[in-house]
Each structure stands twice: as structure tokens, then as C-alpha cells.
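Rather than the whole complex, this shows some of its chains in their spots.
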Amino acid sequence: MIRVGILGATGYTGLELIKLLLRHPEAEIVRLTSRQEGRPHIASVHPQLSGRLNLVLEEATADVLADECDVVFSCLPHGASSAAVRPLVELGCKVIDLSADYRLRDGETYRKWYGDHHADIERLGKVPYGLPELFADEIRTADLVANPGCYPTSAILPIAALVKLGLIEPVDLVVDSKSGVSGAGRTPSLTTHFPECNESVAAYGVGHHRHAPEMAQIASLASGTEVELIFTPHLIPMDRGILTTIYARPTSNDSPEKILEALRGFYNNKPFVRIVDHLPATKHVTHTNYCDITVRRSGKRIVIISCLDNLIKGASGAAVQNMNIMFGLSETAGLL
Amino acid sequence: MIRVGILGATGYTGLELIKLLLRHPEAEIVRLTSRQEGRPHIASVHPQLSGRLNLVLEEATADVLADECDVVFSCLPHGASSAAVRPLVELGCKVIDLSADYRLRDGETYRKWYGDHHADIERLGKVPYGLPELFADEIRTADLVANPGCYPTSAILPIAALVKLGLIEPVDLVVDSKSGVSGAGRTPSLTTHFPECNESVAAYGVGHHRHAPEMAQIASLASGTEVELIFTPHLIPMDRGILTTIYARPTSNDSPEKILEALRGFYNNKPFVRIVDHLPATKHVTHTNYCDITVRRSGKRIVIISCLDNLIKGASGAAVQNMNIMFGLSETAGLL
């Protein structure tokens, strides 16, 4: 059994990760940490876990964690995460970081978008981006993996493939995403207060959301071509799920059917990417690790629709998938 | 035009009140107060009001308010409300208090349920309870009216009528209410965080909700009989609306039809109480000042269903209805 520690287990990605790992045949959760005082039982924070996991949330040193855990997942906020991750990596513990800290490829971009609080900024660019469908080889041998953002996963999977396949132009891409509210995390705010966001839709972070540079950098890296895109996220009154609508310029007059066929070839043997003929709804993928993708033509553009569960394929499911690859298990273990 | 001031206009009852008064043919809002610093424009707090009301939120002394306003609505929290209301009343300003401060009939009960912070506790029992269908005579001549709670309105209207009509026993009443989340106010909390309360139902305050004594006291007062009930509120994933299901012991074998007929007689000429034959849904009454009520038999009990919009008939609509009565206007002015 793989002994697992989770840093910052009080949020939604922590909860999903615990639920996935409780069902995993080869993993055992041995440590949960939190900055909360008083060593609360995990079931007092997440009543869903009553009777399912008998652990308390407590502070633990890197030494203890590295000693007791084969792998540590960090669900800490950016900045705090790299500070906790770095000593673990240096102590030889495998780490999957769900924060944004190691996703961007260079310190300059990180500082521009996240500010100066990064404890390990020189490692940027050397840590594999944990999208197994594109970077499995690097992940397999890594000690540290940067788990992708939820929006970026939904955008990079189709964009990187279609750019690499030469089917869309790498420029003037419009990425319009719709996300459930759990993507905003578990800290209450007016924006996520039920009577404010229920029965309402709004865009946010227009033109300056941190996932935009992540999408562009990784899509460029994966496709081998500089990708230029703009990104607009919207908050949707539902718990979970992201639907991303991408407007791209086709490079030819290929029919959507032909493009879908090429995508099927590209993602052949990738169990969690489903290239579908119908227009997918987020409900088809919530509570699963799947990303459903389809393509249509509209005027001079092709429209790509992609959807996933922001907490599973967009966070904790991808993290487990990374763990499976890092430990030589079946990629789908615990995820079907 | 009646010159209106609103204390604590940043919450949901304040917003609804403003929207109702903007449509009212005889009222004009002249003052909004708030403890927020910086004199924010009301539209910066409630973007719904952009271009509709050009007032800032500011602090104002009782002297200024009493001078400039014919009536003041207090949307302040309990405790704070009586402290602001008392000087206004003493300066001769009419006041409608949407807080709980003047609803209970005696200081002892107030202290038991709300604690010691009441600036005007000796007035308790002398202030009319602002349920116009039951207390219009007192309201008409009052300087201060205690606007009812949302749950109590939904329960007292049918219970008081049926007890007074002698159709149900005043004891062993079970009141089970289901409320939208706006009833919890506008301050974010984990309970009202979208991903927590959406797609979920839970009871809260079981056996100790402050609206239970209010229901019992006022139903007793209105019916002239001591009423004994228990009350369980539930949080429902919707913005607004309360549905209250009441289980009562009938005093006879009267059919539901006969009971409905008696209720229709009781609430004859009360424009906002609709005794209906069908099972009403909260959607039938949201965004209106109506309370829909019906009755069924189930085993040895009669089941009463009552519903209203917690922010309108359960708060701001009732407040405007009270204003209309206090100022000799048509009871329905601005409310249809």
C-alpha cells in the first residue's frame, strides 16, 4: 500500500482526494494536515467522512511526513504550497502539488501573475506539468508533479492536440469557460454566498485570470508551437463542472467529423479523454475523471466544446492519476 | 409623498424594500443609513439599483432622520434596532421595525431568546405586531410597528384563524418550515456558501429557533387561546420562499372543503391572503406579497400548507403594507 499524506485537507480538493483514495486499492491515507488548531477530526470538518476515515487534522513536520508517507499531496494555497513542498522533495518524498506553484514554466511569469511569495521558484520549468495525457513520460519518473488547474485542463487537452495536429491556427483563440462554484474554494465570500450567485451568471477576471498564462504556456509546450489565446471564466450556479467553449480558426475545410477522427487518434489509449459526437454536458462527467470533447463548425470558426469535473479531472482525480503513473500502477486505479 | 428613511439598507430586506418603494405611488426614499464607511452609493452595494436610486449610505442622527422622514424602516439587527428606533419614536417619527426587537410580548421571553441587548425593553407588549390581517386596528394608529418574522407570518396566519374558528386544537401543533437561503441574510458563512447549501437540505435550530416563541405568543394573542406548538426550520437550495407544513388535530370531522370555506370567510377582504384549493408552491408567491394557504386531511390530522416570499410578505412587503395602513393609504398601494 502507498502511504499517503495530504496537506491542507479541509478544502474541496482535499475532500475529493480523500474520497477517491478511500476507494483506491493501493493507497492508504496516513496523515492529514491543516493549520486549524485543536487537532479536529476530519469528520468534524467534512461530515461526509463520518465513519469512513479515522484521522485528525494536525500539523506535521516535513521530517515526519517524509518518514511516514510515500507520497504527499499538497492542497495548500499557492505560495504556502511551495514552502511546504520544497523540504519534502529534498527529503526524498514524492509530492503532487495541487496548487499553482509549479505550473508556470518560469519565475518571471509566476511573479507577474502570483507575486513574489514562492519558496522554490528556481525549480520552475523543471517540474512536469501533471496532465498525463500529454506529459506521462516526465511524470513517470518525477519526484514532484505540478497538478494542472481546472480551467487549463479543459482548454489544453483540445487545443494542444489540435495545434499539434495542425488542424487549428495557434493564434486568436477565444476560450470561454463556465464553471461551478466549488472552483472558488471553500472560504465563504459575498461572491459565493448562495443568494448572490444562485440564479445568476457572471463573468469574472476578464482579461486577467491566472489560468490564461498557464493555458498558453502549457499548450505551447505540448504542441511545440507558440499558442496565443484569450480566456474568460464565468461563474455558473452549480456545484461542480466546467464547460469550456473554444473558438478557433481552422487551417483547412476539414469537416467536424474528420477533426473528431483525428482527435480520436491523438487520444487513443487515453482512458479519460472521450472524443464524443454529441454536445456534451457537464453532467455527463461530474463525479468522474473524464474529459469529454467535441467539435463543431460555426461560420469560419470551429467551435470546440470540452467539459470535466473541476474537482476530479480538474484537480483531485488528475492528482490520483499522476500518483498511479508515478508509482507504476494502472493509470485508472481507483478512478473508474 | 411620504418621505421614507431606511436604516441598514445593505441587506436583502433593505434591497426589497427599496425596490417596492421605488414603485410606490405615494412614497419617496430620502435617506439610507448604514454603518459602512465612506458613504458608498447604494448602487455600489446593490448593482440592481444602478440608475434607479441616487442616494448614498450614510450615518444620520435621530434628529436628522426624524426631521427629514415621515417614516423610518429599520432593517438593523435585533438589539441594534431598538437602540436606533427608540429615539426616533420619542422624536415623533413613525417607525416600522423589521427586526425582532418589538415582536415578543414581554421582556422575560425576549431575554431568554435574544439575550440582554435591548434598548427599549419596557415597550414590549405595547407595540402592535405588524400582521395587518390580524392587527390592522392597532397598526392604524400606531407610531411604531413590529414587523413580523418570515416563518411566523406563514404559521400564524393559518393557525390563528383555525384556532379562533375552533377548527383545530391549540395544542400539539407541529410546524415544519422550508425556507430559501436569503432568509439567512447577506453575511457570508459556511452554511450559506453555495457549494455547501446547494443540492442539499438540512434542518437547523431544531427545538430552539427564536421564531417558535414568536409564533406561539402571537397566535395565542390573535386567537385568544393559549397555543402550544413546536417548530423546525429547514434550509432549501433556493433564493427565496417559505413553505410551512403544519400538522394539527382537528376538533371535528369537517372536510377540508368545509375548513377552506371557513378560512375564506375569516380572510374575506384581506387582499394578500389567498385560500386556495390546490397545493401551493412557493413559486406561486415569490416576488409578491401574497400568502397562499390550503388544507388537507391526513390520517387523524389536518395538514395545513402555507407559503409566502420571505423577503416580501415575510418582511419588506408586509412593512410597506403596514406603512400603507399607518398613513391611511390603500392597503395594497405599491404591492400589486
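As written, the chain order gives the labels A and B, with residue 1 at the start of each chain.
The criterion applied here is as follows: a residue touches a chain if its C-beta (ideal position, glycine included) is under 8 Å from a C-beta of that chain, and two chains touch if they have at least 3 such contacts.
Because the structure is predicted, anything quoted here is derived from the model rather than measured.
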| item | value |
| --- | --- |
| Full complex stoichiometry in copies [only 2 chains shown in place] | 4 |
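Keep in mind that, in the parts below, only the chains that are shown with their structure count from here on.
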| item | value |
| --- | --- |
| Cα-centroid distance, subunit A relative to subunit B, in whole angstrom | 46 |
| Complex interface listing, subunit A residues touching subunit B | 12, 180-182, 186, 188-190, 192-199, 237-240 |
